[in-house]
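Below is the structure I would like to discuss, written out as structure tokens.
Yeah, one chain of the complex is gone here, protein chain that is, but the others are all in their spots.
When the chains are written out, they are named A, B and C in that same order, and each has its own residue count from 1.
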Amino acid sequence: MKLAQVFRLSMAHPGDLSELDRLIVDGTVRAADIVAIIGKTEGNGGVNDFTRGYFTQTLMTLLSQHLNRPPAQLIREIPCVLSGGTEGVMSPHYSVFCSREAKPALRSARSALAIGTAFSEPVPAEEVGRRAHVESVANAVRKAIANAAIERLDDVHFVQVKCPCVTVARAAAAIAMDKQPLTSDPNKSMAFARAAGALGVALALGEIGPSDFTDASLLSDFFIQSPRASISSGVEVESNEVVVLGNSPNWAGSLHIAHRPMIDALDIGAVVDVLADLDIAAKPQVSAGDAARIRSVLVKCEPDRRGKIRGHRHTMLDDTDINAQRHIRGAVAGLVAGVIGDGRIFVSGGAEHQGPDGGGLIAVIAEQ
Amino acid sequence: MKLAQVFRLSMAHPGDLSELDRLIVDGTVRAADIVAIIGKTEGNGGVNDFTRGYFTQTLMTLLSQHLNRPPAQLIREIPCVLSGGTEGVMSPHYSVFCSREAKPALRSARSALAIGTAFSEPVPAEEVGRRAHVESVANAVRKAIANAAIERLDDVHFVQVKCPCVTVARAAAAIAMDKQPLTSDPNKSMAFARAAGALGVALALGEIGPSDFTDASLLSDFFIQSPRASISSGVEVESNEVVVLGNSPNWAGSLHIAHRPMIDALDIGAVVDVLADLDIAAKPQVSAGDAARIRSVLVKCEPDRRGKIRGHRHTMLDDTDINAQRHIRGAVAGLVAGVIGDGRIFVSGGAEHQGPDGGGLIAVIAEQ
Amino acid sequence: MKLAQVFRLSMAHPGDLSELDRLIVDGTVRAADIVAIIGKTEGNGGVNDFTRGYFTQTLMTLLSQHLNRPPAQLIREIPCVLSGGTEGVMSPHYSVFCSREAKPALRSARSALAIGTAFSEPVPAEEVGRRAHVESVANAVRKAIANAAIERLDDVHFVQVKCPCVTVARAAAAIAMDKQPLTSDPNKSMAFARAAGALGVALALGEIGPSDFTDASLLSDFFIQSPRASISSGVEVESNEVVVLGNSPNWAGSLHIAHRPMIDALDIGAVVDVLADLDIAAKPQVSAGDAARIRSVLVKCEPDRRGKIRGHRHTMLDDTDINAQRHIRGAVAGLVAGVIGDGRIFVSGGAEHQGPDGGGLIAVIAEQ
Partner (left out) sequence: MKLAQVFRLSMAHPGDLSELDRLIVDGTVRAADIVAIIGKTEGNGGVNDFTRGYFTQTLMTLLSQHLNRPPAQLIREIPCVLSGGTEGVMSPHYSVFCSREAKPALRSARSALAIGTAFSEPVPAEEVGRRAHVESVANAVRKAIANAAIERLDDVHFVQVKCPCVTVARAAAAIAMDKQPLTSDPNKSMAFARAAGALGVALALGEIGPSDFTDASLLSDFFIQSPRASISSGVEVESNEVVVLGNSPNWAGSLHIAHRPMIDALDIGAVVDVLADLDIAAKPQVSAGDAARIRSVLVKCEPDRRGKIRGHRHTMLDDTDINAQRHIRGAVAGLVAGVIGDGRIFVSGGAEHQGPDGGGLIAVIAEQ
């Protein structure tokens, strides 16, 4: 029997892990229990967003001090999935996922939040965004589900994957070795990497089969999608890092997770419905009492690539000044934070193949 | 007895007035009835946003052709209030406000939407953001209320003012003539101009008296505010341009306007409440049928200058890459568009003294 | 015998043509002599840069008033080639190119500046960036050379082409008609359009033959290039607009043009050399007297796509906040303006296939 804990903490800047340090020092969090981190840092969320690397370095240094193990080892064991960009009302924060052995007394009648993690082998630049990348992700997701002791694939509600991408430098290095990356445009590469991650999740969850897609499907056939896949991509990782969240009778405690696909960026219904799945009402806003039960809000979204939302032209894709992903994160976060009454939500762009085309998904963890 | 009409039209780019041209040509809109335009163009909303000037030039050329009068004259008679910036899910559009004599048969039992406009004298650079500017606005608002034949100040629901601001060039010219502008930083100047506009509205509506403020109150004492003032500022105007919207028994038709202050950027309650004032339910989203009754949605908002929303740090004010007003417009538009299910909403930043500090206001015009 | 004139004028904003209006009114410029405009406006230079359309609309309205002909006709006869983005020290300005019959007395012993223009048919969205586009440009360039009465291809020094590109909306329209555009990413489309323009110039100038390239060469084989091609792309044109500048014994006057390829963004030698070609010394800066002889400075440049300049990493291509073209324009303009001592220079990004890979070209018109 295991017990999952989730701590949602704020940061003053991307190198500020003081809240976690305090909780470890006062005994609330046991450093050895930490199995994953999912957070929003205040960078631009793009190729040159170094807030993710800065946070990760600080985190691993902190854990290294508490665990007396080298950071280089920890970084290969504890997925630290960060999405840059706290546009609009979003507040920089991170959720610390802990897992420990639970006493039998804590055994609940129903399933409880289950957490599993896994790392793939490094993905070479020339494989990024191709079938080999999809399969690498799928294998890691399967390992993470096993690690979570989730028995039924239906009980998986959220699979976070952080995929490596290609920078101009990495592409040049690969080409110098006669390998041909899909693209040497880093923004394009991040998109392909996210697509590979999403298809990898869909494959692992049995939503698609191995023959349902080819290399050409990525960023092209958007009917292929997983409403439980949340993929980030960044220059700072070399392997696929996976965190699986679901409910399982093998886990104790009062936390529960639910998810819903979002059909588009205006889908307030999905937000209200996923809260209802957790017995939380939003009329129109979640009450302060219920808001305190919420431990993590995880959202993926996408600037509709067809240039319109419900028939009306949007301008996100034609904006040379602000990246389209920054636009959509800010908009969807405005909606979700308004319903919940709290800006500490994880809203990540680049939802290619993650939920319905032009939309995305929302998952919420709350105490029951 | 007069009749107000509001047409909400889309544009393909800031110089595209083809939808209005079509409506004039097919007789739906009478060019001579047009009294004001309020729109969102897809610029950056800052000092160097020329989409406003481009749209205005195109509009005035079009009306000139239909009315056979010079554009230079029309621009002094028809307020064209544009807010740049269609961040996130917002869709570039403009509302055309028309007013015509109504047949007695149309007389409704209750008040109907009333529209009034006015122009002030040009505001010299050295007066921008000072008491003289406030009074200039207040006088223009009073003229516009009279023009709208609104009898009670309580029946005024929305006062849109476009105020001139100071550019680096205008400031230099003023200084060369021994005049001292408040600032020669254009972004700062736009903020002071908006503050002057808001206090001018509050003064005209009797929400404050002449002795309730000094020059030092502007951008400083945020308890002074009007929840009915919506102020834009831009380099392209030299006078204050005013549009007053309210309900009046002297007007016929089925349109009605309501407004609510927004306490902060997460105030979904205000959105739902202003819709309820117009007998429109949002559970959680307005139905397609009700959405079709909505003619205009007008919102002002503000990145909380204290750096927090409901206790959690936001990063809008510290972002060197994206202007804070762009951030907040995108977030609040995401919320409002999500409730209404339509991105054709006017969300304007820079809500200093317009509604509660850190919040703003929302006004909606709908058919009853 | 013809005579070319070039007037370099400043603007206060993209809708400000007052300097040209003044010159026409005082008789310095004859409106009927104007054959082309090349200018820098202060937009972002990207897909959503509407300063180009705004300037063009204002220009055509002005010329329409002076020539008593409809703007819609003038816009099909007078190329108005604008490059958005006056990053850094660049000053918004435009060069007005005039051509008139010259009296025999003006006949000079040597060649003088010659100007020719041409327009292609509209380019359908699905042809943008493909061979048909290249050939359409080549044909228009040939027509413009004939129009300029330039006898030897070697005497052509600068060919400016403005090519249409694909927006999200245009791509969607084409796809709806079963046509397949090369891309529906507008920034990508602008790059392909520029590539097509450059190959079209190279083809017309005999620098390459029809079998020297395929569709796959565009944005791929950068050995194919023309050091005399300057290509812009924008949403506001539907045809290729061509301006050819060279020297010809059929033209009178004291103006002369020279050009040099730039090997990279640090190639100050090319700047000094092209000035020397016109007997202008830069030790290290052009003297005020010589600077007054300069009528137009035209530069194309490019953020090196290999991510390095002379062996050192640059960060332009990995920047999510500032478009790479904005970066490079600012840098190269800083260099050229420093040598010349004047910010009124036309520096345009997107130099794919225009001059050496990673570099570009510079052309200067000066009085001899």
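In this section, a contact is a pair of C-beta atoms (placed from the backbone, for glycine too) under 8 Å apart; a residue touches a chain by one contact, two chains touch by 3 or more.
On a predicted model such as this, the values are computed, not experimentally measured, just so you know.
Chemist: Considering all chains of the complex, which shown ones does the missing chain contact?
Modeler: Result: the unshown chain touches A, B, C.
Chemist: Among the options C:Ser64, C:Ser254 or C:Thr315, which residue touches the chain absent from this view?
Modeler: C:Thr315
Chemist: Which residue among C:Leu3, C:Ala36, C:Ala229 or C:Leu335 touches the omitted chain?
Modeler: Checking the options C:Leu3, C:Ala36, C:Ala229 or C:Leu335, the one contacting the hidden chain is C:Leu335.
Chemist: Suppose we count only contacts with the excluded chain; which residues of subunit A make the list?
Modeler: Those residues of subunit A that touch the unshown chain are 12-15, 42-43, 48, 50-51, 53-54, 57-58, 61, 169, 235, 321.
Chemist: For review purposes, identify every residue of subunit C that touches the missing chain, sorted by number.
Modeler: Residue positions of subunit C that touch the missing chain: 10, 12, 42, 44, 86-93, 265-269, 271-272, 282, 284-285, 309-310, 312-316, 318-319, 321-322, 326-328, 330-335, 337-339, 341-344.
Chemist: Provide the residue numbers of subunit B that touch the chain removed from this figure.
Modeler: 44-49, 167-169, 172, 184-187, 305-307, 313, 315, 317-321, 323, 326
Following the convention adopted for this analysis, only the chains that are shown with their structure count from here on.
Chemist: What topology does the chain touch graph have (line, ring, star, complete, other)?
Modeler: Contact pattern: complete, every chain touching every other.
Chemist: Between subunit A and subunit B, what's the gap in Å when you average each chain's C-alpha atoms?
Modeler: 39
Chemist: Round to the nearest whole Å and give the separation of the Cα centres of subunit A and subunit C.
Modeler: Using C-alpha averages as centres, the distance is 46 Å.
Chemist: Tell me, which residues of subunit A touch at least two other chains?
Modeler: 44, 313, 315, 318, 321, 326
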